[in-house]
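Omission of a single protein chain aside, the complex is shown with its protein chains in their original locations.
Labels run A, B and C following the written order; every chain starts at residue 1.
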Amino acid sequence: MNLPMLWIIPALPLAAVALNMLFGDRLGKKGTAFLACGAVGLAFAFAVRAVLTLAGRSEEERQIVETAWTWFRVGDFSVDVSFLLDPLSAIMVLVVTGVGFLIHVYSTGYMAEDPSFRRFFLYLNLFMFAMLTLVLADNYLLMFVGWEGVGLCSYLLIGFWYEKQSATDAGKKAFIVNRIGDFGFLLGVMFLIAWTGSVNFERVFASAPHLFTAGGSIITIATLLMFLGATGKSAQIPLYVWLPDAMEGPTPVSALIHAATMVTAGVYMVVRSHVLFEMAPVTLEVIAIVGAATALMAATIGLVQNDIKRVLAYSTVSQLGYMFFACGVGAFGAGIFHVMTHAFFKALLFLGAGSVIYGMHHEQDMRKMGGLATKMPVTHATMLIATIAIAGIPPFAGFWSKDEILAKAFATGHYGIFAAGLLGAVMTAFYMFRLYVLTFQGKARFDESGGHAHAHAHAADAHGAHAHDAHGHAAAHDDHGHDHGHGGPVKESPWNMTVPLSVLAVLSVIGGWVGIGKPFIEGESWMGRWLEPVLGSGPHVHHLAVSTEFGLMGLSVAIAAFGIFMAFRAYLQQPSIATAMHERFGGVHRALYNKYWVDEFYDAIAVNPIYQASMRLWRFWDEKVVDGTVNGVGYFLEGVSALLRLFQTGYVGTYALFIALGVLALFLHFLRS
Amino acid sequence: MAQLPWLSLLVFFPLAAAILVAIMPANAHKPIRWWATIAALAEFVFSLPLWWRVIPGQAGFQFEEKLDWIPVLGAQYHLGVDGVSGLLALLTTFTTLIAIIGAWTSVEKRSREFFALVLALEAGMLGTFFCLDLLLFYVFWEAMLIPMYLLIGVWGGQRRVYAAVKFFLYTMAGSVLMLVAILSLWFLQKQYSGIPTFDLQAFYQLPLAPSRQLWMFLAFAFAFAIKVPMFPLHTWLPDAHVEAPTAGSVILAAVLLKMGTYGFLRFAMPLFPNALEVCAPYIAWLAIIGIVYGALVAMVQPDMKKLVAYSSVSHMGFVVLGLMAMNSQGFAGSMMTMLNHGVSTGALFLLVGVIYERRHTRKIADFGGLWTVIPVYSVIFLVVMLSSVGLPGTNGFIGEFLVLLGAFKHSVWWAVVAATGVILSACYMLWMFQRVVFGPVTHEENRKLTDLSFRERLVFAPLLVLIFWMGVAPQPFLDRMQPALDRVLQMTNDRAQMMAQADATATAPLASRLPAAPAAVSVPAEQGGAR
Amino acid sequence: MIPTEWVLALSAVLFTIGVVGVLVRRNALVIFMSIELMLNAANLAFVAFARQQQSLDGQIFVFFVMTVAAAEVAVGLAIIVNLFRLRETVFVDEINLLKG
Partner (left out) sequence: MNIVPQPTFLALDWWALGPVIALTVGAILLLLLEFLPQRANGNRGGIVSLLTFLFSGYAVWRVAGEKRELFGGMFVHDPMTVFFTMLFCSVGLLATLMSWDYVKRTKINQAEYYALLLSSVLGMIVMAASNDLITVFLGLELMSLALYVMVGFRRSRLESNEAALKYFLLGAFASGFLLYGIALLYGATGTTNLAMIGAFLADTPLSTNPMLLMGSLLVFVGFGFKVAAAPFHMWTPDVYEGAPTSVTGFMSAGAKAAGFAALLRVALRALGPVMADWTQMLAVIAFLTMTVGNVTALLQGNLKRMLAYSSIAHAGYILVAVAAGGPEGASAAVFYLATYSFMNIGAFAVLTMLGKGREERVLMSDLQGLGFREPLLGLALTAFMLSLAGIPPMAGFMGKLYIFGEAVKHPQLLWVVIAGVLNSVVSVYYYLRVTVALYMKEPEGEPVGISWGAPAVVAIVLTLAATLYFGLQAQGLWIQAQNSVMGLL
């Protein structure tokens, strides 16, 4: 194996970034696109090669560790830049590079007319480098480098169209909320360093059992802090507010970062440190509850969103909720499996939405779409597959992973979580097919002649949700400076967009078969066996009778179908049902539409108070009190000086008097003593 | 190199260059600028051997030079360098070079005196870092104020006189109390060992009763706390920074603030270890308040330079916190943050200076959408901003992480509250960056801005290299500083125990209990690097 | 023989009158006279002590003091005359150009 194995994977996109920066303008659009996609493609190839060599090894030593150099060593604590490939990170690296490559190809089409084409791919490659470092890191600190690196890239990419104030605001919001999460993650890692003396996964997981008392307060606090970091990165309650706003960025960005890769970093971190989390049952409970709550909350909001990308954003938050409560119930394997399948169909959904927006000349409001099935056949087909997959209809990928999660939740006795999961599944099916119906079925609610689709109010959607919420990000069509302007009829996107769609569609279908487990084949699923060396058999092996397995499957399929049916009826056959529902639940609807006013709540309790506090601190404390005292001393002295100068009257008599008084004072002093 | 009085040459070469510049004809702007740059460059190259010739492992101070200065007082012209002062000296020469090149166009009137004062300032700073004689240290410590005062006062903004006088008086008020402490320390030394001396190494071995140490430590700490600046004593910094010319505020931020923390490290902590143990928690909490307070106030500043000034208060809070953590991670972290802050805040001031030169305003509101107009500048601004926020991979992260780790080991709550500084720094930096660089071009004047000239890029190139080099491979820096830091840590702890025991057995009169001591100290000259 | 204490008391009284004279009077000349009075009070004290100790030192000192007083008069009057020529007044409470 003369060729380097692991460090080449993150190095390739970094090299692409360097080349792009230095010779970018000479390469031209074609050259940049080729460089960027080529780098990621090569990385994917190397990744496959590395995973194959890994697979070739026997069960026990399925681990490749490559140390590049010692980052820094202070006293007894040292950190080195080293990479680790084991079954868990293998999956992640394949997903990241694979889906990443497809999205790069897609972007060459989507961003074709954008003037700062080069800068976009520069950021995208930088993101790939950061994500790969995160996934392949061998210790928490290098992971943290990747962790903050992806935070930075998401900041840059969300705010890519920097003329748009809302975009840069969203970028800033994303970075700061992520930073709050990183604060938690950093402190959690510090607990580990303080107790185990190292950040290396190997050593931490080896020494953790006998250093921490299982279920003790230290390990609980540490893991809770790390989970806080995960909520920041993977958009869970309470730090999910940045993801919906992150839709300001270009759609491929949403696909890559806010669907497939970055948001799953939190789940990966939790699964990677499953040894620690298993020692803190309290934290697991918290994760389960937070995951389930997020899943439900996001799903409800998703029901009423009108912007196609926001629906998908809330759907991502919801699906991430599933992954977390999978980990919460101890089904780390199922969590990762859902990460993989979700990456496929959610990326596909976003890319599909992207091509719809591309076709509709940057129209994002579903109320102005409709009837695109005939006009964009490939997009329609692939989107349909993805929608079915996410709804959880067998044999598509979504069913297997979501069902395994629900099964594990049921098996481990978390019935409340299980019920929430089911309810979430219904809603997911409903809003996904609402999206599908509004976009592809029904009459075209835009005029053919091109130009911007003006909003002629369609009866079904005239329901009361016209109150644009404060942030205006559900504006009819965001007027970012770069819209294509070219009018013309709606037509299918070019090949470099549709090909990735189809590849992802295939993956969305077959992706799930990897995880087909017990009821159909005996023993663990392929995925389970593959992850076994990393996750270990562990305490969470619960066996359900075969009949209950099938019962559960039937139940989830049924509720999914019910969701789909409801969507079709409400939005295709009788729009009146939708409007009726809105009247009756007007209040609820408004609450959902305004996302439970969470943003306003955060502003009220955090952003504004901090702003007022610092303004008062500066104006009052800094200028009045501290500077006041300093200048005060000066003015006091000047006052005394003026007083003393009054004594200097200029009359000889006064001076003689002072001399006499002085002599008198000396006398009295000595007479007394 | 060893037999050549290298350190003295390093200190007095810029002074000679300053005098030469001062006597050049006033209107010959070009030759003055070139001569000042060449002098600074020569000084920097001449100081480079500090990097490899200072052997990290060797105990004690290297390149020692000892000359009798005032024998009747026992004051000696005693210079020496170790890991810590070597790195800081390198930072000084590097920053001065950058500041001078950066200030070519920013100074129109009286450039001759300007460059002379900058070079004189460099001499003062190097002197302060190198001297190991308390009196000589005090002389350089005060002498250094004069050039800075004049730089702010003559070439500053509107309220320059107020800012300059406030800067001078603030620092002076602190350091005169330190002078009283030095004199009483000198008197105790004379009483104890019979030989009057100001030699630092002699003071390191001077047994001091913990009760007596306290007020002396407070005198030293007060002087250095003003210089750092620490929380309640920091109000001179924003004024001095806002009014100082670009080169002035770059040097002020990059080096002068480090004098305070260097003072803590070299003098206050090892000399009075027991008092340190008593005061450490209070100083640490002051530092933490400084971090959070500096960040919060920076958030609402309308003026960019004031924002960066308050961010300096916040970063220097990290440095002091690292020192108070009293463990090798904390020390290494604080030393790294000193260097990082020098590089990144120096770069920030240069950046503000660049657009101030073109637009003559520092108000954030006057800018917006610079990315479209001057992209190169904006990219550099982005990288420097990220290094100041402490993004992993840049230098800021290493320092902050180590400080937080050190603080964590000392007490969890220190780390938790200080870590909020990490969030706040992201807030104010990003918000400022967004209003200045991102967004549409709001003011017409901004359209006509010209991007960085070759000279200006030449200035920023080394800074960017440093930001990434110290971020990705900081080990060479850490290897150089750690032996020196460990020695200080070791000495402080040993002296603390020694004094504690001495205090416990304080029955016997002071002199008789340590008979061996006078012999050891009596012949300071030959012992050279004796601990 | 008059005891020294009485003479001393007289010289003290004279001295006090001189001091009060300087403080109270407004005319420069009178002030100057009061100062001369103080000097003579000192002379008286010297003579008294000389007599008490039977040594001539005190007497000699008085001669020195008288010569110095004479010189002082010369200089003092010259200044006061110059003052009068410039300001037409010798009242000290009118002279306060230099103050503050």
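Rule of thumb we're sticking to: contacts are C-beta pairs under 8 Å (C-beta built on N, C-alpha and C of every residue); 3 or more make two chains touch, one makes a residue touch a chain.
This is a predicted model, so every value here is computed, not measured.
Undergrad: Among the chains in view, which touch the chain not shown?
TA: Touch partners of the hidden chain, whole complex considered, are A, B, C.
Undergrad: Quick one: say which of B:A16, B:I55, B:V180 or B:V278 touches the chain that got left out.
TA: B:V180
Undergrad: Suppose we count only contacts with the excluded chain; which residues of chain B make the list?
TA: Where chain B meets the chain not shown: residues 69-73, 110, 113, 135, 138-143, 145-146, 149-150, 153-154, 160-161, 164-165, 168-169, 172-173, 176-177, 179-180, 183-184, 186-187.
Undergrad: Contacts of chain A with the missing chain: which residues?
TA: 634, 637-638, 640-642, 644-645, 647-648, 650, 652, 654-656, 658-659, 661-663, 665-667, 669-670
Undergrad: Under the stated touch rule, tell me which residues of chain C contact the chain that is not displayed.
TA: Listed in rising order, the touching residues are 8, 11, 15, 18-19, 22, 28, 31-32, 35, 38-39, 41-42, 45-46, 48-49, 52-53, 55, 57-58, 60-61, 64-65, 68, 71-72, 75-76, 78-80, 82-83, 86-87, 92, 95, 97-100.
Here, only the chains that are shown with their structure count from here on.
Undergrad: Can you list every chain in contact with both chain A and chain C?
TA: Touching chain A and chain C alike: no chains returned.
Undergrad: On a C-alpha centroid basis, what's the spacing between chain A and chain C, in Å?
TA: Taking the mean C-alpha position of each chain, the two centres sit 99 Å apart.
Undergrad: Roughly how far is chain B from chain C, going centre to centre by Cα mean, in whole Å?
TA: 65
Undergrad: Of all the residues in chain C, which ones touch at least 2 other chains?
TA: none
Undergrad: Considering the complex alone, what residue numbers of chain C touch chain A?
TA: 19, 22-23, 26, 31, 92-93, 95-100
Undergrad: Of all residues in chain A, which touch chain C in the complex?
TA: Interface residues on chain A, with respect to chain C: 645, 648-653, 656-657, 660.
Undergrad: Per the contact definition, I'd like the list of chain B residues that touch chain A in the complex.
TA: 166, 170, 232, 234-235, 293, 296-297, 299-301, 327-329, 332-333, 369, 371-372, 386, 391-393, 397-398, 401-402, 404-405, 408-409, 415-416, 419-420, 422-423, 426-427, 430-431, 434, 437-440, 472-475, 478, 482
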